[in-house]
Structures are given as C-alpha cells and as structure tokens.
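This is the structure, below, for whatever I ask next.
Missing here is one protein chain; the remaining ones are kept as they sit in the complex.
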Amino acid sequence: MTSFVFYVFAVIAVAAAVMCIVQRSPVAAAMWLVQTMFSLAAIYVLLGAYFISAIQVLVYAGAVMVLFLFVIMLLNLGHDARDLRGASAIAAGVVVVGLLAVELVGLWAYTPARIAREASAAAGPEAARAALMAGLTTQQETAARGVVGGIAAPLFQAYLVPFEITSVLLLVAIVGAVVLAKRKV
Amino acid sequence: MSPFDLMSPMGATMALLPELVLTGWSLLVLLVVAWRHETEQDSHLAGWLSFLGVLLAGATLGMLWLGGAAPLGPTHMIALDAYRFGAAALILLSTAATILLSLRYLDRQRLLAPEYYVLILLAAVGMMLLAGAADMIVLFLGLEVMSISVYVLAGFDRFRRSSAEAALKYFLIGAFASAFLLYGIALIFGATGQTNFTLIGQHLGSARLSLMAGLGLAFILIGLGFKVSAVPFHMWAPDVYDGAPTPVTGFMATGVKVAAFSALVRVLLEAFPAAAYLWQPVIAFLAIATIVVGNVVALTQQSLKRMLAYSSIAHAGYTLVAVWAGTTLGAGAVLFYLVTYTVTTLASFGILASTEHVGSRTILVDDLEGLFTVRPGAALAMAICLLSLLGFPGTFGFIGKWYLISAAVAQGQYILPVVLVLGSLVSAGYYLPVIMAMTMKASRTQDAHRQVTFSVAARATVAVAVAIILVFGVWPTGPLAVALDSAKSLGAATSGRR
Amino acid sequence: MLLGPALGLSAILFTLGVAGVLIRRNAIVLFMCIELMLNAVNLAFVALAQVYGIGGYMMVFFVMTVAAAEAAVGLAIILAVFRHNQSIDLQNINLLHG
Amino acid sequence: MTSSMPAPGAVGLVWLAVALPLAGFLINGAIAMARPRAKWLVSLVGPGVLLGAFAVSLAILLQLRQAPPDAPYVVKLWSWLDVGDLKVDLAFQVDQLSAVMLLVVTGVGSLIHVFSVGYMRDDPGYARYFSYLNLFIVFMLVLVLGSSFPVLFIGWEGVGLCSYLLIGFWFGDKANADAGKKAFLANRVGDFGFLVAMFMIWHTVGSLEFSAVFARAPEVLTAGAATTITLFLLLGCVGKSAQIPLYVWLPDAMAGPTPVSALIHAATMVTAGVYLVSRASVLFALAPATSVLTAGIGAATALFAATIGLRQYDIKKVLAYSTISQLGYMFVGVGAGAYTAGVFHLVTHAFFKALLFLGAGSVIHAMHHAYHATHSHEDAQDMRNMGGLRRYLPVTYVLMFIATLAIAGIPPFAGFFSKDEILASAFARGREDPVWYFFYAMGLAAAFMTAFYMARVMAMTFLGENRTGEAERAKLHEAPWIMTGPLIVLGVLSAVGGAINLPPMFGGHELLEHWLDPVLAPALKLRPLVMPEGSTEYLLVGAAVLVGVVGLIAGIRATLARPMVPARQAPPDVGLARVIYRKFYVDEIYNALLVRPVVWLSDKVLWRIVDQTLVDGLAVTGGVRVTYLIGRLGSRLQNGQLGFYAVLFVVGVIWVLRTIMG
Partner (left out) sequence: MTAFLASIGYDRWILHVLLATPLIGMVVVIVSPPAWARVLALIVALFELVVSLGLWWAFDPSVPGMQFVTKVDWLPMWGVSYYVGLDGLTIFMVLLSTCMMPLLVWGSWHQIDFKRRGFYALLLALKTGMLGVFLAMDLFLFYCFWELLLIPMYFLIGIWGSSNKLYASEKFFIYTFSGSLLMLVAIISMVWIVGGATGTYSFSYDHLLAHRDLLGSAAPWLFTAFALAFAVKVPVFPFHTWLPDAHGEAPTAGSVDLAVILLKMGTYGFLRFAIPFFPAFALSRTVSALVVALAVTGIIYGALVSMVQPDLKRVVAYSSVSHLGFVMLGIWAGTVQSVQGSIMVMIAHGISTGALFFLVGMLYERRHTRLIADFGGLAKVAPLLATAFTITAFSSIGLPGLNGFIGEFLVLLGSFGRFPGATIVATSVVVFAAAYLLWAVQRVFFNPLVGPENEKVRDLNFREIAVIAPLIVAMVWMGLYPQPILRRTEAAAVRYVETVRPHVQPTAAAPVVTAEAHP
C-alpha cells in the first residue's frame, strides 16, 4: 500500500518536473515546480519525515516559490517562444543528461540490506551496525519526544555550529539582497 | 592552551573564535554603515573599520595558532589544526589586502555602498569555514556563505552591465555546482551515514568504494573542482573575473581559491585517503586540462584582466598537481603555492585596479605601453609580479613551483611536472608581452598613465606584496617550514605516505 | 523501507533538473530547475534518514535554508540584470566572452 | 734524437733571424698606423732587418759547414701546446735543409726588400707595405725553421695571411681584394689537408715533432697509413705550391705589387710545398704511390701551365704561369725521390724567377711612369704595349735575358742544371714504372714551351718596334740603382747558381747533394735515388739543351714574324688561342661547379629553407602559431553563453563519473 502511494506521487513528481522544464511560460513552470514540491512533501510523509514534509510545504512551496512568482510577475515575463534553446542545444542536453542518468541509475537498486553489506565490507561489521543503529534511535527519539522534539535537540547540540552558520548565511542573503535591490541604475 | 572539547558550546566557540570575531565585527560595521553610508568618508570609515576587524580576527587566529589549539577527542564540525590556521591566515591576508586595495577603487568607480566591506568580511567568514570544515555540513554551509557573498560582490558595480552579468553567471552556475556538491554529500552520507571527514574516512576504510560512495566522491570532486575553477568546470571564471570589480576579482582569484583548495585537500586526505586510486586520475586529468586550457587561452587575450583570469585558471592547474600527490608534502605544497599565488595575484590585481578609472573601457595589454617611463614603480612591481607568476627564480612563485614539482616527483610522477613546466613556458608567452609593453614600448599619447594614481594603502599593499615576493623568493625557509608543519597536522589519514 | 525507489526518484528528479538547466534560456526558470535539483537531493537525504536517522533530516534543514538564501540573492541578481538588459534571456546576456 | 742542449754559436741565435723581421714588422706597422709619411725610417728598417737576418743565416750556414752536426739542432723557445701526451714546443730546428731555405729566404728577401724601396717609393701605403713584407719573412722563417708540424703550420698559414694582405695591398680595387681572398681560400683547401694529415700522424705515430715522427714512422706506419697521410699532406702542398687543381689563385695573385710577386709568389712561399715534401721525405718515401702522384701532378701542372703561358699578354701573368710550371718541375723532382734536385731547382728558380719578376717590375715601373706622365690609362703590364724596350732599359734587358736563358735550360745558366737533374731522375724511374717516361716526356714538352714563351716575352717586350706611344716613349727610362742593384746580384746568381750542385758530369762535386745528405738520408734509405747511367745521361742532356735552344729560337721568330699592334687596337683572339688566353676557362668552371653551388646552397637552401622556413618557420613559429590557434579556439568556446557552459560542465561531470566509476 505504502509503495503504491509512493509510486503514485513519484509519477506525479516526475511528470510535474518534466512539465516544469518544458513549459514555455515561466509562471506555468513555477506552478509545475510547486506541484513537484507538493508531491515530494507527500513522499516525505510516506518516508516518515513528517516535520520535513511540513516545512517543505511551508518554506519551499510556500515562501520560496512565492518569491519566484513574485519576481516573475514583477518582471512581467510572458510566454516567450524563445525560452527553450534551439533543437541542437536540446539534443545535446538530452544526450548528456541521458548519460548522466545512466551513471545514476544504479542507485535504484539500493536497499538497506545492501547498505549494511557495503558498510560492513568497508568499515567492518561493528562500525556498520553502529551507523545503522542511528536510524532506529531516531525513530525511538521521535516516538518519545514528538516530531519536533526529536529534531530540535540535536539541532541545538550536535549541530549547533552549522545552525549558527545558517544565521550568518541568512545575514549574508539579507545584506546581499538589500545591496543589490536597493540601488537604482 | 588546553585542548578544546568541540562538542561543547564553549569549546566550539573558542575553536571558531576568529570566525566569530569577524562575524561580530561585520555586524558592528553594518551598524555603523546604517548611519553612515553617504560619502566617501563613510566608505573609508567602513573600510578601515573592516580592516581593523580583519586584524582582530587575525589576532585571535594567531592566538589559537601559536597557542597550539587542538581538539579534545575527535574533531567535530570544524578542524582545529595548523592547516586550517594557515589557510585562514592566508584568507585574512587576502581579505585585508582586498580591503586596502578597494578603498580608492570604490571612490573612483563611485561605488559608495559601504556594505561592500560587510560582504567582504562575511565572505571571509565563509571562506574560513570552508577551509576549516571538518564536516560536510560545515563545508557546504561555509561554501554557501562565501559564494553568496561573492555573488553579490561580483555584481556590486551597479553602473556596469558586465558586473551584473558576471554576478548572474556566477550565481547560476555556482548554484548549479552547489547542487552537485550537495548530491555528492548526500551520497557519501548514504554510503557511510557520516558527514564528518574523519569518520567518513574510517567508514570507507580501504575497501573498494561502493557505487554510492564512488558517485559521491565524483560529485564532491566536481563541486570543489568548480570552486577552484578546474577545466572543464572553469567556464564561468573568465567571464566572472572579467565582469566583477577588479579588487573583487583579486579577492575571488585568491580567497575563494585558497578556501576551495584547502577544503579539497582536506576532503581528499581525510575523507578519501584510501580512494586515491580513484581520485588521482581525475585530479591528474583535471590538472592537465586546466594547465593547458588556462595557459593556451590566456595567450590570446587582449584584456589584461581577462588574461589574469585565465592565468589564475592555469595556476589552479599547477596547484592541482600537488593535490594529486595526496601526501603531506603535497598538502604543504598546495598551501605554500597558494601563499605565493595569493601574494602575487593580489599585488597584480591591485596594480590593475589602480590603473583603471571610472568609465574607462577594459584595460588592454597595449594600454600599458610606456608605463615604466611614467610610473616606474608600478611597472616594476607589475613586472616582478608577473615574473613571480611565471615562476622565475628569485621570486616567490619559483619556490612555489619548485615545491609543487617536488610533491609530484616525490610520488614518482613526471608527466604532471612536465605539463606544469610546459604550461609555464606558454605562460611566458602572455606575461612577457605585458612586461614588454610596460618597459620596451613607448606610450602612444603624451599624457598616458597620468591618471594612474595609487592611494597610500594600495601603494603599501603592493609594496609589501612585492617585498614578500622578493624576500621569500630568496629566503623561503620560514614559509616553507610553516607550510610543511601545517600539512603535517592534516594528520592520521596521511600516515605512511611521505 | 522505500530506500531504492526513493533514491531512484531522487536521481530522476536531479537529472531532470540538470536537463532543465541545459535546455532553458530564462534565468528564472533555470534557477527553478536548480531548485528542483536541490529538492531531489533533499529527497535523497530524507530517504537515507530512514537508515541513518537524524543526520539526514538535519541536512534537509540546512539545504532549505541555503535554498532560501540563494533564492533571495539570486532573484535580486536577476532583478539587477533585468534592470540593465530589460531581459533575462541568457542568450542575450553575453557581454562577457572570449 | 732531439738535442735538447742549448744550441751553440750562431745556431743559438736563430731566433734572432725571426725576431729581427718581427721587430721590423712592429716598427713599420706602428709607423703605418701613426705616421704613414715617415718613409725614411721605413726604408731603413724594412730592408735593414732583412739584411740582419741574412747575416744570421749566413753565420748559421757557416757554422753548420764548419761543424756538421749528426742531428738537427732544436732551439726551443717555449712550450706551446702541452696537453696530455701531446707536447709541442715552439722550437726551431736548424739543419742543413732549413739552413739552405733560411739563406734563400733572407737572401732573396733582402734583395727584394731593397728593390722595393725604389719600386714602392711613391706609394701611400709604403710603411704598411714594408710591415707586411717583414711579417711575411717572419712567417716564412717560422715555416722553414719549425721543428714540428704545428709550428711549421704557423708559418704555413702565416705566409698565406701575408700573401692575402699583399695581394690585396691595393684593396681599393675589387679585383685585387678578390684575388687576395681567392688565394687565401685556395690555400685553405690545402691547409685542410695539412691539418688532417697532422691528426693522422699524431694518432699513428704519436708525435708531431719532426725528429720523432721521422724516426718512428718507418716502424709504425703501414703502407696504407703512410699513403693516406702523405696524400693529405700532398693536398696541402698542392694548395700552397699552386699545383693542379688548386693553382688558380696564383695568376690572380699578380694583383699584388710586383716585388711581392717576386718574393712570395715566385721565390719563397710557393715553394713551401716542395720544402714540405722534402722535409717529410721519410713519409713520402714510405708511400711510393703518393710519390708517383706527386710527380704526376707536377708534370701535368708543368705542361698545362706552360701551355697557358703561351698566349698571355700580361707580362706578370706569363711569369705567374711560368712559376706554376716550374713548381711542377720541382714536384716531379721530389716525386721521383730526387729531393735534392727539387730543392736545387727551388734555389735556382728563386734566383732566376725573382730576377724575371723584378725585371718585369722594372719594365712595369718604367711603363707606369711613362703612362702616368702622360695621364694615359693604357695597361702598363700588357706586352702588346711594349716592344723595343732594350733601348730604354738596357740593364734590365741584359739581366732578363740571362734569366731567360736560365729558365729555358741553356747551359751553363743555373736553371739548366737543376731542370736537367729533375728530368733525368724522372726518366730513370721509368725502369720501375713506364709512367715515368710519360712524365719525362711531359716535362720535356713543357721545357720546350717554357723556352718558347720566355722567348716570346723577351721578343714582345724588348725586341722589335716600340708600341708604347709617341709621347710616352720619351718618358721611358731605366730604373734607379736601388732597383737595378738587386737585379744585378740576382743576374749573377742566375748565371752561376748552378755551381752549388754541379754534377760530376760537368766536373762538379754535387755540393748541395752532400750538404743535404744528413737530412735526406733516411728517406733515401727507404727509397733509393735512381739516376740514369752515363750514356743515357748525355743523351738526356742533349735532348734538354736541344729543346731549350729550339724553343728559344722558335719563340723569337714566331713572335717577331707577325706585326704587332698595341693592346687597344689588337683584335680579340679567336679559336684555340682564345681558349688558351682565357686559361681553358678553368676559373669559370670552378665558379660554376664549386663556388656558385656552395653559395646557392648556403643562401637558398640552408638559410632560406632550412633555417628560416623549416627550423624557424615551421618548428618554432609554427609551434607558437599552433598554440595560438588552439588558444583562439578555446577563446571561441568561451562564447559567453551560460547554457553552453552548463553543457560543458555536465560533459565534465560525465567524464569524471566515467573515470571514477568506469
């Protein structure tokens, strides 16, 4: 059942992504992208990441994409026939992307068992087991402290440094956006 | 200094003191800027204040470095070793020089937005984090902090279309590359369950890499290869370097590269030491392609700035030769070469920045004709810089190249050194015409170069750089020792290899 | 656990993002394709979090932050370019070349 | 073998014979540079040093005569080249042969110096002239005195240098400068042979000192080695002594002042080849094949040059070809192993040819002055402009007549004895190999022609009607005493010079033969001299005299039979006469076959094609250009299109993936 739902959303996500990259109108492309993001949010739920699913909808589909749409509207970008590259460029793009896909296709075959096998082959069974235990621990944590609580604790303890860095990142983004946007030519 | 427990907030704070000081200082500057952002004086105030901040950060860095700061237990998120300090010091040097060189440049180009300096400082924070990252997360975030700042800096010249174009190109392709890097991090995480370099290294062990780990390694190489502008991921570099304001170009060519190379070396040596058999061929080909393309295309450039852009690509190729070695010696060579390269490149971009004036078209090589007669000091300094870039004995650059070649040769590698020197040969073909134009040709117009003026700060910066080039070119013992000691601190992963 | 399919979907979406970057000329749409790639990576992290736990979720957070920051700055840059060019068609943005 | 003790008496002062002319060179050279008009000092120093050297030579000769040494004296000045096992001292070897040469060089040299004082009196380059002449004597003495091949080579090349300078003495005229260069180059071809011979000698014998080489050579040299060495040596001799095929420089060398022609290109330098063969007689004796070739070249040259001499109008050209021809005789002599005969002819030839040249100089001097006085631009050397000069230059006429008789081989004049000895020795070799008879016949034919062309010269110059021109005729007069004096001395020597080696047949004691015996004995031991017996000898003498007399008479009659006109009015020669007049077009052939191809090759092929096109153009500039082209291509790829950059980026991605995963 889970996998059936997964595949339904997967197909929607892929189809929406395809539409996004071939749609000539920027607004339509953006809407298709939002569609993909929603599908992904659904898949996150299937994968047990409820909180992530929520912020996917809030931050990505909500905030970020709105910003995109806002800019598209601001620039009054219409339906432009030239938005896609020429046929040869598209062909080249498809070819290289095809080759890229060929390299990546092997990822489909991954199962937790295979990961466990490879990990123990590389780092020895002890280390592998320790690494794989982490997933279980997280589930227990989540069960014990709630969806947000399971994430919050590590965020302010083990991941404190990156978390602080994100603040700097946002500061940079603010300053940068302001600097770029506030000036008139 | 007792070791820091990086897991504790206190320890992490101490370990990140330079970055924190710089961040805090940038907030302070931002505050000042909020009130004072109109005149040249305001701009200068922000600049000097930022310079002070860099000095402060440098002081704390020195404190950590000289105090022998070391982590208690395994590293966590941020490295605490001499290699990080060395790279950070170099980044601060580059930052300080960029600030000094920008002071008058911004006036001349009427870019009176003091936020410039805030962005410079924040970019430096990002660079330092990137260079010092011991964890993929910090690596990625540091890279983004740096990149986003630099995107903005590249587009900072609002009067020029080319500046905006440079920013757009840099941003789009940079984000594109970041996605690859991120995907690589994801796959490595998938293969090991870790993001810490050392732990990744331990988990990967010395077995053959699994599919996922291999893909991860490849994508990480690509992501970092983009940042060091290795061919074929370099295409953005000439355009962006060309379009960005000249001091920013200097900053990009030095600070960004220092950070990216340090990160690359650290990732390869700490996370993938046993996979050298996989990444060495890639690095080797990247090095060859970078050296060849950088040099050969530089040969045909008319614009001085663009020529220097290609030349900086070529230098990335040289540096990759030592990265290839994957040894302590190689790491030391990378760091050392980055020092020589940074000093020289900053000085040359500084001189270039001083020869530009508002509204002028791109500076062509021919525009320097007769510079020696009018501004002998500038011409001489430029000539020395170019010779150092060429790797001429008696200059810092020569010692650096010597070190690079040694690192490769020590591993029994001869092809890369040969490509390196052949690349240097080609580079003579574009460095020399500049020297020739400055010293051997007569200026075309009576009052050529009269507008070329150097602020005291720029003059001092260039003079110091040239002095470093010459003094360390003859007596490099100090920096050599520092570079080698720093490389040794890269640690356990490199054991067993000279 | 839906590990393989999720990773596969992630790969497909990533590849589609790359394809979008290669075939589009509009800077904003191109940027959206990059966002798609980041989403694909997020999916991979979430999928892997099933095995490795919290680390994957953490990465997703940070990636989202980065994406937001990039969006802010990126769109500002696009605006700046638009002001100069009255267009964000990348084919017209080639002042710098050679 | 080498007496390393300090040489006694006059021999020990042999360096003085060299040093005096050297001092003269330096003084005259300094004067030439600083005060070219100070002629009196030059006139004093120039001939003075020569006379001093002559005195030293005479003293040495007397000392050797009084106390003949059993080994040559070697006077070491200093160590020149001492490298590894190569040891060459700058040393002079004094023995009977070098003593003779010393005397000839300084003696004839002195006379010519004295003559020059008069001849060159009005020349602006007077001091320069004497400095060159002194320098020549220095090198000539080094040549004859050198105790080893390299030292001899110093002189050998040095005389070539002086010859170059003196031929081109009036360098303002391109022809003169050309002639000097040509002489030097032709000599250099010979020097190449000399050098290679030296290398071979050193690598086979292990020394370059004469005494050591000649002592060891018979033991260590195979016939093949000796032949090769001597062939290369012979090349050197052929160059210096103007034999076929390298003779072409000598006629042109007449561009120099006439006393120079007398000294360098008749009496001394050109005989160096003969001297060298005699000096290296041991080596040549070891290589009979080379000896035959030597004689063959000599005979051919003698005949060939004499033929050309028949139809020349320039008085000096005739004498030049005559010199070549006479040198050919000497080669026949030394080739036949009759080294004494060769040296004998060398000496007598020095007397009579110097006399002929100086006499010609006297004639030219007179002609030149005559034309100069009337501002006429006629050729003062063309015999067609002369005629009947015996009335105006009686002394010269008489003396030149003696010389003509000497060169024509009329007894009892000097040339008769020496030439006869050479021909006899060649004839006698006929018993070993019939080819020698052929050489003899060529020699005899050449002797006839010699008599003929000399008679022609005398007839055209001194006999018949004068063709100089009305106005000029009045200005013709005999040379001053300073010029005629040396002529008289040489006349006497030409007349009685044969006495120094008068054969027993004529009641003599073969003085020279005995004198040179210590030097030549080793060679003669290896290859004994063959001489014809009594009756044959008389026959040969008879034939030689007959040929000479007939030739003289025929020459005079044939010349005077036809009316002659001055050169300006003379019709050009036609047919064979023209071919001979143009010297069988040898110069033109050399030019077309050797000189032009080499210059063409150097210019068009080596420089333009190899250097500029292939190396510099294709390899160097081409490499640079290709690099630039690649660069331009790369620059073209950098087209500013972000989409394209992304494509390349992804291509790179795939490439990295393939490298790592593949």
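We just call them A, B, C and D in the order they show up, numbering each chain from 1.
Heads up, the rule we're going with is that a residue touches a chain if its C-beta (ideal position, glycine included) is under 8 Å from a C-beta of that chain, and two chains touch if they have at least 3 such contacts.
Please read all numbers here as calculations on a predicted model, not as lab measurements.
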| item | value |
| --- | --- |
| Contact set of the excluded chain (shown chains only) | B, D |
| Absent-chain contact - pick from D:121, D:181, D:527 or D:632 | D:181 |
| Option touching the unshown chain, where D:16, D:38, D:103 or D:195 are the choices | D:195 |
| Option touching the unshown chain, where B:418, B:456 or B:471 are the choices | B:418 |
| Residue of D:373, D:474, D:593 or D:615 touching the missing chain in the full complex | D:615 |
| Residues from subunit D at the interface with the omitted partner, ascending | 32-33, 78-86, 90, 128, 150, 153-154, 156-158, 161, 164, 168, 171-174, 176-178, 180-181, 184-185, 188-189, 191-192, 195-196, 198-200, 202-204, 206-207, 216, 219-220, 222, 224-225, 228-229, 598-599, 601-603, 606-607, 610-611, 614-616, 619-620 |
| Touching residues on subunit B - with respect to the absent chain | 387, 392-394, 398, 401-402, 405-406, 409-410, 414, 417-418, 421-422, 424-425, 428-429, 432-433, 436, 439-441, 476-477, 480-481, 484 |
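Going forward, only the chains that are shown with their structure count from here on.
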| item | value |
| --- | --- |
| Chain centre separation in whole Å, for subunit D relative to subunit A (CA means) | 102 |
| Interface hub residues of subunit A, defined as touching at least two other chains | 85, 89, 92-93, 96-97, 100, 103-104, 107, 110, 115, 131-132, 134, 159, 162, 166, 169, 172-173, 176, 180, 185 |
| Sites on subunit C at which at least two other chains make contact | 7, 10, 14, 17-18, 21-22, 24-25, 30-31, 51-52, 55, 58, 62, 66, 69-70, 73, 76-78, 80, 83-84, 90-91, 93-98 |
| Footprint of subunit D on subunit A - complex, ascending | 85, 89, 92-93, 96-97, 99-100, 103 |
| Subunit C-touching residues of subunit A, taken from the complex the two chains share | 2-3, 6-7, 10, 13-14, 17-18, 20-22, 26, 29-30, 33, 36-37, 40, 43-44, 46-49, 51-52, 55-56, 59-60, 63-64, 67-68, 71-72, 74-75, 77, 80, 82-85, 89-90, 92-94, 96-97, 100-101, 104-105, 107-112, 115, 131-132, 134-139, 141, 150-151, 154-155, 159, 162, 166, 169-170, 172-174, 176-177, 180-181, 184-185 |
| Subunit A to subunit B touching residues, read off their complex | 103-104, 106-107, 110, 115, 118-119, 121-124, 127, 131-132, 134, 158-162, 165-166, 168-169, 171-173, 175-176, 178-180, 183, 185 |
